[in-house]
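What you see is the complex with one protein chain gone and the rest in place.
Order of writing sets the labels: A, B, C, D, E, F and G. Residues in every chain begin at 1.
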Amino acid sequence: GFARIDHHRALRKGFPEVVYCEGKTDEQAAAILVRLCERGDGPVLGTRASAGVYERVRATVPDVEYHPLARVVRLMRGVDSPKGHVLVVCAGTSDLPVAEEAALTAEAMGARVERLVDVGVAGLHRLLSHLDRLYEARVLVVVAGMEGALVSVIAGLVDKPVIAVPTSVGYGTQFHGVTPLLSMLNACASGVGVVNIDNGFGAGYLAALINRLGD
Amino acid sequence: GFARIDHHRALRKGFPEVVYCEGKTDEQAAAILVRLCERGDGPVLGTRASAGVYERVRATVPDVEYHPLARVVRLMRGVDSPKGHVLVVCAGTSDLPVAEEAALTAEAMGARVERLVDVGVAGLHRLLSHLDRLYEARVLVVVAGMEGALVSVIAGLVDKPVIAVPTSVGYGTQFHGVTPLLSMLNACASGVGVVNIDNGFGAGYLAALINRLGD
Amino acid sequence: GFARIDHHRALRKGFPEVVYCEGKTDEQAAAILVRLCERGDGPVLGTRASAGVYERVRATVPDVEYHPLARVVRLMRGVDSPKGHVLVVCAGTSDLPVAEEAALTAEAMGARVERLVDVGVAGLHRLLSHLDRLYEARVLVVVAGMEGALVSVIAGLVDKPVIAVPTSVGYGTQFHGVTPLLSMLNACASGVGVVNIDNGFGAGYLAALINRLGD
Amino acid sequence: GFARIDHHRALRKGFPEVVYCEGKTDEQAAAILVRLCERGDGPVLGTRASAGVYERVRATVPDVEYHPLARVVRLMRGVDSPKGHVLVVCAGTSDLPVAEEAALTAEAMGARVERLVDVGVAGLHRLLSHLDRLYEARVLVVVAGMEGALVSVIAGLVDKPVIAVPTSVGYGTQFHGVTPLLSMLNACASGVGVVNIDNGFGAGYLAALINRLGD
Amino acid sequence: GFARIDHHRALRKGFPEVVYCEGKTDEQAAAILVRLCERGDGPVLGTRASAGVYERVRATVPDVEYHPLARVVRLMRGVDSPKGHVLVVCAGTSDLPVAEEAALTAEAMGARVERLVDVGVAGLHRLLSHLDRLYEARVLVVVAGMEGALVSVIAGLVDKPVIAVPTSVGYGTQFHGVTPLLSMLNACASGVGVVNIDNGFGAGYLAALINRLGD
Amino acid sequence: GFARIDHHRALRKGFPEVVYCEGKTDEQAAAILVRLCERGDGPVLGTRASAGVYERVRATVPDVEYHPLARVVRLMRGVDSPKGHVLVVCAGTSDLPVAEEAALTAEAMGARVERLVDVGVAGLHRLLSHLDRLYEARVLVVVAGMEGALVSVIAGLVDKPVIAVPTSVGYGTQFHGVTPLLSMLNACASGVGVVNIDNGFGAGYLAALINRLGD
Amino acid sequence: GFARIDHHRALRKGFPEVVYCEGKTDEQAAAILVRLCERGDGPVLGTRASAGVYERVRATVPDVEYHPLARVVRLMRGVDSPKGHVLVVCAGTSDLPVAEEAALTAEAMGARVERLVDVGVAGLHRLLSHLDRLYEARVLVVVAGMEGALVSVIAGLVDKPVIAVPTSVGYGTQFHGVTPLLSMLNACASGVGVVNIDNGFGAGYLAALINRLGD
Partner (left out) sequence: GFARIDHHRALRKGFPEVVYCEGKTDEQAAAILVRLCERGDGPVLGTRASAGVYERVRATVPDVEYHPLARVVRLMRGVDSPKGHVLVVCAGTSDLPVAEEAALTAEAMGARVERLVDVGVAGLHRLLSHLDRLYEARVLVVVAGMEGALVSVIAGLVDKPVIAVPTSVGYGTQFHGVTPLLSMLNACASGVGVVNIDNGFGAGYLAALINRLGD
């Protein structure tokens, strides 16, 4: 076969292998997802998945979900009731798909997730009027494109870990996300860990691992 | 000779040629500055000047000033009493030399200049407790290294032009100022014009031109 | 909802939130624009808007305009008669969309705007025969692709603020606008503030803020 | 003065302002550190500090420590007995200064820290023979130069958060740490958050925040 | 004609000119391939070839093969029975096309080729359970996208030459293969030679030259 | 020995091998230069040469010259009286060393060379008042740092070949000459060939080859 | 109108304005070309022109030519019989469009042009067997993609100016022509001037200017 599924991963990492569907045909992606669904009794996750992948998986696994904005295929089998408190904050409307990928991933890993959207720095009062929500979280995922200044502002306000996700939202010298990535890596406030551009999955995963420590 | 001074510049641009002393020997830089001092009855400015340049100029022109932090040689001849209101804001202690170069330049061009220092985003309250000073300015120069988020925050609060100056303060992926430069070019708030990395001179010059419009 | 409109912005910044339509669906963009039109009695601006966005907005707001070259949706409600003098200069025919975005934005903010087009440095006499027009402006927006040398030439001639807009017009090492951006940041003439590549909106906005100071 | 200390930070962030001494004179750095020592009853930290800074601080604050390898000045006042379990892993001998900066920071924030050094991927058995130590940690800081592959290998083995620190150890296309940075951002294993090149401080800080959640 | 075939190459290099079909029309590519097939009695290879090229060649040369995954057109004329042992290892399912291009090339040059797929570092046990296959090879081709850490791990385990092929599989800061390229050039383990991104052909060619030395 | 002098070069290229002294010890550089002087009856050139190299050569070859600004060692043996007309133009005082390296090289190859210095675009009248000198040249070498706009302006005015030399004069985003290099490669005016950053030698050499065509 | 044609250019530069059709609509490009054809009695050139542009121009100007490979629209009105000798050399079949743009441009400027194609360095004998053709030329245009080594080899053999044109032919780290551009700028052989990536027009133009000097 074309794939060697890492069935051992749930044991080792506390969560089964997640299928990155981009660069695979719909058939390949669906086949791997179905195998994962059929074999285990835990959750299954596919990212960057087209509706076509979802249709193919649903034919065999009726209880699978599809989240078109985030392009996530998800099976919530064996997931306990949500625990802890992950807050996913996003700067602008266009960052929503990435933010949602993060939220859906963290949920699949058992986290209770809240969302706070469109609170970018251009209108700071929108953020400052939700300080309480920032303070309540156990770990924060901050998703921002353009120049990514939201991360610095939030990390300056809370005493919890902040996972920063740069997005490719912008143009010209935004360089498809390089600008907020650099901005986040150099945030003048402390307590920030950064993931790859548009990597909502990675941020949600890391946030969920951190969130579990507080249980 | 090695230089063809643009004596026409004061007429054309409203300010005489400014001498960029880096890459010139102390002798060359001083010679050009002395010629400018002797010829005109207006102000003279030299940037990136060593104390050695200053010593040489002072031998001939006793009323010349030297500002070691900003490395500026300045003669305030024929400068009217300061007018308008340029506010120079800087994020951290290490950004001071660049901020000071901006302030000294704007002053030489007749602007009244105020300074607000060490109000970086990591401790937002330091900035928010000076909102009134931000609101009073006619034009703002914002100087920041690290990720430069201070520009976005300030530009989101005021309705005046903001001149953004990225500095090379930082390390690693700060890339000698590239990170705040990109950040400022992509600021989610509007009304921002950006100058070269560490170019306090350019920012002060532009701010003074803008400041004059309000007279 | 997917958006948290910053209704406070007109108070704070002197102009309401502007909708950047790229990366939003036509439906999303139109919905936000309609909400802004319905709520306020001031101008409304949408940039990077397709004709589809316009059609949707016009269904509810009949007096909205569409400028296809600049891809701008605009409502000139509550805009006073134009004041001051912003001059938008552009180097080549292909830079027109960006130049027009700048001009339309400045107009929406109350500025009187003039245009001077296709006066690139390859044929310098085209520019030199319009020196009077350069001298009359209160603030200049200079839009150029290729190597962007027009900015240095103009800034060397006038004593007013110059807002420089690099465009992505060119190929190969023009790197989608990086070359004129760098060129403008390093202009040997003083008094230049730079905005992001193809950011006509940002330049027009900043020019209008500066223009207001002279009223 | 030249600095506006953020005395509010311990309340807001759970740890007082940390002094980044690079780009400050020894006198400036020492003065700020002394003010922080004198004012609070909590810990004080200075990074990238020369021995000269230390000497100056010790004159006033005798119980201050100096760690020459990491270039850290530290006062462990008011720090509870170490809790939790942060494991700092480093790939090669030359990565030690950065690893040590991380460890000292986390300790100052109350974490119990263990170290595992010179276990780079070129000799994988060195790492595999310490799997138990990897499994015991609550959060891991992995410090690596060259190509940074150690992060992917470790993150593939544990189910805990991994903070990845690229170092500038290497030459040529290592590009002063850019290569391991990119490598870590693209790690094929999940659960990784990345900090700036050579930013041991940032990694230790984040690890300590995460470590606290498990208390 | 538009091409000057290097018919001398088989003599000089031990293998005839290989046709890189990208950037040529199907007609051009097929015409050159047919000329090569008709003239010599040795193997013929075309890379990055569409099915359309294949159809055109097959019309004249019935025994030509097509490998759609690798996009290779191949004629195995005059190839001796496979000798030696080249092992092509690939990290993920999406790297298969490049790995297959390498394998098909080496085979055309007379090498015996084995394949080991989907053994990326995220699940290290998949690789470690095939150590014997690694040890048996005379030369290894390692194909990996994402961060390319598989190369360092394998090169640390074997005492044979490793040819490393970075692929463009990934997103964001993977920069279309730049990240694994840099990673492989800086591998902390020795004995690695790197080829261009996605250059399966070049890796297979080099591996076959090396493999011949052991005959 | 450590060098294999290309004595055949004068025949093949019309000028003997030129010694690039950087990266060689003074002893090595001088030894090669002396060998060239002793063997031929033509000119000899050494670039990037320290005074130490010169001293060593002069001990054996008394008629050798040294030009400290350009760091050129030169022997004008067998050079005919200057012919044709190469004009070397330079933008600022700091570009002089590179301009001089170009001029000295072209002279050694038999060209008559004129110089026009400090005529940068910031004060355009300085250039426009020398149009006649531009028009008289057979080929022009234009040397500029900062943003290099001088090349576009000159190439728009003359109908002769322009050799453009970017210099590393500037700071921040001038990136050690990358900005004027890009600017020159994208000059909107035609008839421009570009050489490496600070490569006065290469520009002078090419200009001299072109100049010979007009004899 | 949208364009300000530089009718003065033929006088100033010895050749009328050339229309760069990319980024203009077919209608715009054709309208400008027709205006140039109707007004002057000299040649007219349009580059990067689609067949649609040609059709539109031909409707009014029947004797206009179209060269689809090079995408050039050309009117050879008033061009004298070809003079001198420009040799256009190209490395591979895929570089032909750029080479042809160069050749067509030089011809329109009155040069006699010869072509030598597919003589890349991978099969050096193809080039060495045409040394006589290299020696006969007055100026050479060398067009190459991949790594562009052909330029160094040719410039090492001839004593005439070499205009180097990097092309975007290649993949991965060829970076759309950046690799041969850098290679050509750093050619170890002298006498090379470089133009922008894929800029056949610029190379042909410069070669024709140089060629004229020998008349």
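Definition applied: contacts are C-beta pairs under 8 Å (C-beta built on N, C-alpha and C of every residue); 3 or more make two chains touch, one makes a residue touch a chain.
The model shown is predicted, which means the values in this text are computed figures rather than measured ones.
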Options G:S183, G:N196 or G:N211, residue touching the unrepresented chain: G:S183
Over the whole complex, note the residues of chain G touching the chain we left out. 91-92, 120-124, 146-149, 152-153, 155-157, 170, 172-175, 178-180, 182-190
Note that chain F touches the absent chain at residues 2-4, 6, 8-9, 12, 17, 22-24, 28, 168, 176-178, 181, 196-199
For chain D, which residues lie in contact with the unshown chain of the complex? 93-94, 96, 117-119, 122-123, 125-126, 169, 171-174
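The working rule: only the chains that are shown with their structure count from here on.
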With a step meaning a move to a chain it touches, how many steps does the shortest path from chain C to chain D take? 2
Can you work out the whole-Å distance between the CA centroids of chain F and chain G? 26
Suppose each chain is reduced to the average of its Cα coordinates; what separation in Å results between chain C and chain F? 43
Multi-chain contacts in chain B: which residues touch at least two other chains? 12, 122-123, 156-157, 172-174, 178, 181, 185-186, 189-190, 196
Make each chain a node and each touching pair an edge, then name the shape: line, ring, star, complete, other. other
Chain-chain contacts as defined at top: A-B, A-C, A-D, A-E, B-C, B-D, B-F, C-F, C-G, D-E, E-G, F-G
